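For this view, one protein chain was removed and the others were kept in their places.
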Amino acid sequence: MTTTAPGTVTSSELLSVVASRELAARRTVFAGIGLPTLATELARLTVAPRIEVVYESGVCGAHPSHLPETIADAVIVSGAEAVLSMPALFGCVLQGGHIDVGFLGAAQIDRWGNLNTSVIGDWTSPTVRLPGSGGAIEVMANSREVFVVMRRHNPRSFTGTLDFCTTPGPDRALAEGIRPLGAGVTRVITELGILARSGVGEELRLVAVQPGVTVNQVREATGWDLRVADTVETVPPPSEAELRLLREDVDPDRVYLR
Amino acid sequence: MTTTAPGTVTSSELLSVVASRELAARRTVFAGIGLPTLATELARLTVAPRIEVVYESGVCGAHPSHLPETIADAVIVSGAEAVLSMPALFGCVLQGGHIDVGFLGAAQIDRWGNLNTSVIGDWTSPTVRLPGSGGAIEVMANSREVFVVMRRHNPRSFTGTLDFCTTPGPDRALAEGIRPLGAGVTRVITELGILARSGVGEELRLVAVQPGVTVNQVREATGWDLRVADTVETVPPPSEAELRLLREDVDPDRVYLR
Amino acid sequence: MDADTVRATSTHFPRSTVERTDTADGAGKVMSMKEAVAAFVHDGATVSIEGFTHLVPTAAGHEIIRQGRKDLTVVRMTADIVVDQMIAAGCVSRLVSSFVGNSSAGSLGELRRRIERADPAPLAFEEYSHYGMVCRYLAGSQRLPFYPLRSYGGSDLPSVNSDLRKVTSPYPGPDRKPEQIYVVPPVNPDVTIIHAQRADRRGNTQIWGLTGIQAEAVYAADKAVVVVEEIVEDEVVRSDPNRTLVPSHAVDAVVVCPRGAHPSFAQGYYDRDNDFYRAWSHISKDPERLRAWLAEWVYGTADHAEYVAKLGADFWAGLAVGEALSEPVNYGRRL
Partner (left out) sequence: MDADTVRATSTHFPRSTVERTDTADGAGKVMSMKEAVAAFVHDGATVSIEGFTHLVPTAAGHEIIRQGRKDLTVVRMTADIVVDQMIAAGCVSRLVSSFVGNSSAGSLGELRRRIERADPAPLAFEEYSHYGMVCRYLAGSQRLPFYPLRSYGGSDLPSVNSDLRKVTSPYPGPDRKPEQIYVVPPVNPDVTIIHAQRADRRGNTQIWGLTGIQAEAVYAADKAVVVVEEIVEDEVVRSDPNRTLVPSHAVDAVVVCPRGAHPSFAQGYYDRDNDFYRAWSHISKDPERLRAWLAEWVYGTADHAEYVAKLGADFWAGLAVGEALSEPVNYGRRL
């Protein structure tokens, strides 16, 4: 396992810390594994002590003895407050409207926060076959808002036109006459900055840049003509306290931190 | 508790014994409480040792320490093989097609085996408000066949026209374009005899009379022009063995036997 | 960038998710029956009271009577004694149910007088079958516009209940022809009240034995009150998370009320009072006697603890049950 030199902030650490701050005042979060796990566990130690993590596997109120390696890890089951059946989890908890924030990742995202996790290329004979939706379609359709953490910020991932729209935001749903429950993607967190939108009819726009990153750099890394907020903040760098908690308490074994 | 004189067969005993015989070779039975309980428990000791009783409350494979007083009695839960949720019971077990025989009762039955358990008189201002369907509509719609045990055989209960059809047999369903799963009522067991039909398009007809009862008596007790089988059997009276099992093993405390 | 701004745009979000009561340690959810009914059961509300013969929240019904709620729509699969009592006390103007009888023990006198003779006042009644009610809760809990079921074909119920409707399946039937199926609409009570064996302070609720439709009734509702035989330490609940049928995020109030299901039962705690079920057919048949019963046992007791004490230790000894423990299972821990 690698040891991170003090003072050096890795990409994983940066993204986790920034994402964790966005969870302030949120009550329930539907978290995948990896960066969302780190962000949520850090938020529990900082801005959202009572946050409840709901896992796609059916676990509510996990109290893991170790950092989970999958969304179905045995350690999130033992000691949990509840383990629900899959119909209850997807039907009652998610579709029933009990999730404040859903975390999603994607191979491609567009300006409205629509996501592609199915294919690169044509669906019938793709260049790359990706895993597909999993529960992402349901997380997007039913969470109050969705956070996307992207490890890569480049024009292929932040694309003007998705190769395939696996997981539509509310704008696409409305265009088909289906009324969405939540706001869709409201935050996209990357190494370059934070894109945000507040709901239906609004494009993602750049609201903050990471320290040392220019607005122009973000524009060039984005595959569409990126809108920029009137005032672009600079993301406060991870504090000593945040980094210490993340490295020593959340992921001491470097399961996800790189 | 009353003691039944040996040699005297009460109405409850007669109906239970006759109904129990009809359960030969059946695997799963959806039983209400009372006479169906007696019939099923007796069948387990005689013609259907492996029969599984499924209760509306969710219990499958009950092994009660005492004769249950309701379909939700605590004694059918303790020691049961499975207790299912109500959606699983009604959705998967019943509607999923796992019930061979459903037992139903009714205030009124017609020649097609349609049942009324809602009202005597007009639904909006009834003379008598009855309990309603409970799960009877689902038992009828989804069991392979349905047995009805009626304590009273008279023209008001066996009626040409139901005051209200709570629980339709498959003929009424088909007339509305809804395809039923099972055959509907195939046996009606009364103090006077046994009426039977084999499925869609067939009226109930008299196939057997109790000892000492004439075909004409049954016709007069029936509120429609009752069809009669070419050969009407005489129901063999309860045997010593059947009565002993019923009185000593099934219901020694006379919970249902009168 | 402001969270509230974002939140304000998602207008379709159910109120419940933001308004669930809670405090840092979850203790804000634990309250008395009096407080819970005052806070969550309002005049004119739609109130679901579930528990299929097992775990009937009788004590909650009695407190609703004591607080004199009016004009309630009561949703309950098996409208039994507690519903008859609430109707008699003048709390109920509409009933949604699939079985209106005193179990297998007889009739509900007050309910029958209301429906048969509008005596002393009419009662609006929406009649369903059991699975129809189950499906209404399923639709309500899953935020579905309807739920399909293979019931009602040929029944007279759709002629008296216009909410039983049909949908044509977009897939061909087994005979390759279009297939029709009945559907029911969701039910979304203002508040659902259930009774359970135990919960932790945050409302993680564990039920065993017959579990009925309680979890779905809670999820279908805007607010949920869980009445329990006992509150247990977090560790007890967490030793067996599969036993938690209702997670805390769906619960607004936890009320400790031992023996609160009487005359119904709580598996492993006390047995059913079958004598009272039989007695109720007689009590409710006579309006005077019914009124006297309410006066003595509901209005005449300050709360359920008094009701329990009034019944007396000998009485409760008669409903006591022995021990039949589940064998523990191993959830395992990482070594």
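Just so it is clear, A, B and C label the chains in written order, and each chain counts residues from 1 on its own.
Everything that follows uses one rule, which is that contacts are C-beta pairs under 8 Å (C-beta built on N, C-alpha and C of every residue); 3 or more make two chains touch, one makes a residue touch a chain.
In this text the structure is predicted, and so the values were computed from the model without any measurement.
J.: Tell me which residue among B:A72, B:A88, B:L204 or B:V218 touches the hidden chain in the full complex.
T.: Checking the options B:A72, B:A88, B:L204 or B:V218, the one contacting the hidden chain is B:A88.
J.: Of the residues C:G153, C:G209, C:P247 or C:P263, which one touches the chain left out of the display?
T.: Considering all chains, including the one not shown, the answer is C:G209.
J.: Mind pulling the chain A residues that touch the left-out chain?
T.: Its contact residues with the unshown chain are 33-34, 56-59, 69-74, 77-79, 83, 85-87, 90-91, 94-95, 114, 118, 123-138, 141-142, 164-181.
J.: Could you list which residues of chain C touch the chain missing from the display?
T.: 12, 143-150, 163, 165-171, 173-174, 179, 181, 183, 185, 197, 206, 208-209, 211, 236, 239-240, 242-243, 267-269, 271, 320-335
J.: On chain B, where is the contact patch with the chain that was removed from view?
T.: 24-28, 49-50, 52, 54, 59-61, 63, 65-66, 74-75, 77-84, 88, 91-93, 95-98, 100, 142, 144-145, 179-183, 186, 196, 198-200, 207-208, 233
FYI, only the chains that are shown with their structure count from here on.
J.: So how do the chains connect up here, line, ring, star, complete, or something else (other)?
T.: line
J.: Among the chains, which has its CA centre at the largest distance from chain C's?
T.: A
J.: Between chain B and chain C, what distance separates the C-alpha centroids? Give it in angstrom.
T.: Inter-chain centre distance comes to 29 Å.
J.: With chain centres defined as C-alpha means, what is the inter-centre distance between chain A and chain C in Å?
T.: Spacing between the chain centres: roughly 38 Å.
J.: Find every residue in chain B that makes contact with two or more other chains and list them.
T.: Counting only residues that touch two or more other chains, chain B contributes none.
J.: Going through chain C residue by residue, note those that touch at least 2 other chains and give them in order.
T.: In chain C, 138, 215-216 touch at least two other chains.
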